[in-house]
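All protein chains of the complex are present and in place, except for one that has been dropped.
Showing subunit A:
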Amino acid sequence: MGKDSRLILDPLADNNPITIQVLGICSALAITAELEASIVMSISVLFVLGVGNVVISLMRNIIPSKIRIIVQLIVVATLVIIVDLVLKAFAYELSKTLSVFVGLIITNCIIMGRFEAFALGNSPWRSFLDGIGNALGYGVILIIVGFFRELLGSGTLLGFPVLGDPIEKTGLYALGYENNGFMLLSPMALIVVGIIIWIQRTKNKALIED
């Protein structure tokens, strides 16, 4: 059991796919301007990676290794299309915000990486845990970044104006506070991720590589 729980806990912190392995950065930069988009993206990846890992793991003994990449791609593509269609059906506005990035989950290095590195060599249950763990590790960073970018960039959280109204000048805005437009631009996402990496490595010196 101890070993299994590590599969979930490790990617959350000391082996985080974004801050330690530096994978899946593109989507972390592109869609984190709003918290809601970050959360939906995290759930999508959670679904794709959790189910995908199980499917690959079930087929691991019958996939010829020469064509395994193609098989993996077909599995991810199928799952991504399911996510995309579900989003379009039930959250159309949001799917427009996420636009191409849902489709690009296919190219998210984390997913192919876990298929290759874990699901091809482990049992379905362990693969499932590994998939969930890595997707959660990815989601945690996305949500942290999305939280700060939306709060400081737009003054809202999940669209709810927590800091007051910038046009009516209520709340913090009455004191002269203004939203930080830089937060909405992608470079700032990179800097926020960088700060998370910095804090994480200051807390755990073992993570610092030369």
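Going forward, a contact is a pair of C-beta atoms (placed from the backbone, for glycine too) under 8 Å apart; a residue touches a chain by one contact, two chains touch by 3 or more; residues count from 1.
Following the convention adopted for this analysis, contacts and distances are computed from a predicted model.
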Given "Na(+)-translocating NADH-quinone reductase subunit B", "Carbohydrate ABC transporter permease", "ATP-binding cassette domain-containing protein" or "Potassium-transporting ATPase KdpC subunit", the protein name in the UniProt record of the chain not shown would be "Na(+)-translocating NADH-quinone reductase subunit B"
Check each of A:G121, A:G159 or A:G181 against the chain that is not shown and name the one that touches it.
-> A:G181
Taking the full complex into account, what residues of subunit A touch the chain not shown?
-> 176-178, 180-183, 185, 191, 194, 198
